[in-house]
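Chains shown are a subset, placed as in the full complex.
By letter and in written order, the chains are A, B and C; residue numbering begins at 1 in each of them.
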Amino acid sequence: MVTSKRINWFRFSSSQAFYPLTGKMIPWFAATAILAMTTGLYIGFFVAPTDFQQGEAYRIIFVHVPAAWMSMFLYLVMAGWAALGLGLNARPSFMMAQAVAPTGAMFTFLALLTGSMWGKPTWGTWWVWDARLTSELILLFLYAGVMLLHASIEDTRRADRASATFALVGVVNIPIIYFSVRWWNTLHQGASVSMTAAPKMAATMLMAMLLMTIGFWMYSAAVTLLRMRCLMLDREQNPTKKHTLVMQEAMETH
Amino acid sequence: MLELVELRCSRGKRLLFSDLSLIVGTGELLAVVGENGTGKTSLLRLVCGLSSPDSGTIVWRGSQIRQLKELYHAELTYIGHCNGIKDDLTPAENLKFSACLAGDGCSDTAIRRALEAVGLEARLHLLPTRILSQGQKRRVSLARLWLSRRPLWVLDEPYTSLDANAARLVTQRMEAHLDEGGLVVVATHQEMTLGTGSLQHVRLTG
Amino acid sequence: MSRLSLFGTVREIVWRDLLLVLRRRSDAATPVLFFAIVASLFPLGVGPEPMTLRAIAPGVLWVGALLSCLLSLGRLYTADYADGVLEQMLLIPQPLTVLVMGKVFAHWIVSGLPLVLLSPLLGLQYGLNGEPLRVLMISLLLGTPTLSLIGGIGAALTLDVRGGTVLIALLVLPLFVPILIFGAGAVSSSASGMGGEAHLSLLGACLLLALALAPWATGAALRIAME
């Protein structure tokens, strides 16, 4: 029956099983992340040859593209956890969704930032209202929406379910980002353009991008699990902590 | 027949009640009493399936209400703290809509009779509910009891802001319902006394 | 127990909401008025040259429609929530999605349909005519119901949140964007000679998608809010 399942899930996820496990995992993730990113950046910025049209500017691709990929991928992960949560009424998967959100938002912002840094030299402008750029911006808003909605409902259980529902609805934006390049004739190059260079160079580029992606991947895992642990401590020790804190501080400031 | 099995309900960190088990038979009235904030409303909302218990189950005629869903709603009339009427509609319209949606009889004559039965003179039936007094509004929402053919009634402090006269009318209506083999669950601070039907008390102590 | 048919239930709910709107005339007038005002503000803000106006017409009109829909979303459920009517509705012997469909349909009749009917007039003001005008109407006809459906989700999610309106906007506007793109796209591409069918069919697809998902999501949101 649903209720008991919720309780079991909570036990399973709480300190006994979860903590030691993640405790061991996090350092490994972190280490791999650092390793992959440093080598990736090294290859990207020193090994990979200069692009004959774009010069050095193109090297931003090694941050930009993986960041962009992560921004979309993490949203799907978050939505997945949200769906699981709603389906099984499982508290921990809600928490996972909450834990993923900030990282996803961060990568979205990174993609936007690097993108516009790249736009300046290549397009001569920081920002254009191009479909892909805009839809990526919308992705940022969706992440913001999920977090805001959760923040603005006191009762955590309700907040979980509400923001999860919204996260699921927001999934429709992902295909839009991905296919935007086709729906609009955009400034932003589609999947093909980036790989039209000599095969060898492509190989190094691919290598660098791959490493960066792995790095970002591991980073996300580590940070998410870390946040997850905090969330759990928070909720197990004191369910209503969030708002009681707000109250007290408000009382004092008044 | 309504069966509560080891219900446990907590709000925030506060445990309201746990392993609460009881049976309400046909023709029986369950009076939920207790001080303010001991969980009467929470219990009533559980019974309606508006919120779900931490643990335990509620069984209606042998099947869990969680499975029954809409079928259970068709057996149920709930009147809460809130009147659930639209200020901009007339009493007649309010009653008509809630009755029709609930699937009770909602012919104009039926509506008029119900409103008169609860003591609202015809003059008021076609004015916006906004202008009614507190007690008159309460009467409008209670008028649904005169239309309802549902076996199970769940009433949260029905007597709020009613005058002695109206209160008697409502009690009489409940008694009639019990005679027809209905069940009533009512949360109240008044002393319940019935001329008929069997009366069961449950006191919540928070 | 005599139960209403699904259709009967929807009809009751729609009729009730329309009656409520009729009682408060302002509610009836506001969306159209707002649409008209937004649309007529732009020539003021932007300046009168016809070229620019015709260029921005589709965007402006569509954004206007979108925002006026948004404006009226705030009260979609909050009113029923406050006076306990929603609680009663959750207890009607019908699936929750039926209730949602009814509410959304009523909302569309009040806030969407009038815009569709008004749009040709405003379109003319912006120097659109002939084919583009027709496309404008059709795009709104296909688009506004989608807006109401999506908007309903936001309204339900922010039900027990104070000052919901702005949060609703924040939640649903991103979801409105595709509709806006396709809608405005349809008009402008038909204005520039290459018909808007492609965009219109995309709008249709969105509508179907929304019809399939939105009622479910809204229902879930409502249950959560009432917990």
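Throughout what follows, a residue touches a chain if its C-beta (ideal position, glycine included) is under 8 Å from a C-beta of that chain, and two chains touch if they have at least 3 such contacts.
On a predicted model such as this, the values are computed, not experimentally measured, just so you know.
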The full complex in this file has the stoichiometry A x1, B x2, C x2
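Note that in this section only the chains that are shown with their structure count from here on.
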Cα centroid separation, chain B vs chain C, in Å, comes to 36
Whole-angstrom distance, CA centroid of chain A to CA centroid of chain B, is 48
CA centroids of chain A and chain C: separation to the nearest Å works out as 31
Listed in rising order, chain B residues that touch 2 or more other chains are 52
Residue ranges of chain A touching at least 2 other chains are 155
Chain C contacts chain A in the complex at 150, 153, 157-158, 160-162, 167, 170-171, 173-175, 177-178, 181, 209, 213, 217, 220-221, 224-225, 227
In the complex, the residues of chain C that touch chain B are 1-4, 8-9, 12-13, 16, 19-20, 23-24, 83-85, 87-95, 226-227
Residue set of chain A touching chain C in the complex reads 86, 131, 134-135, 138, 141-142, 144-145, 148-149, 152-153, 155, 157-158, 161-162, 165-166, 168-170, 172-173, 176, 183-184
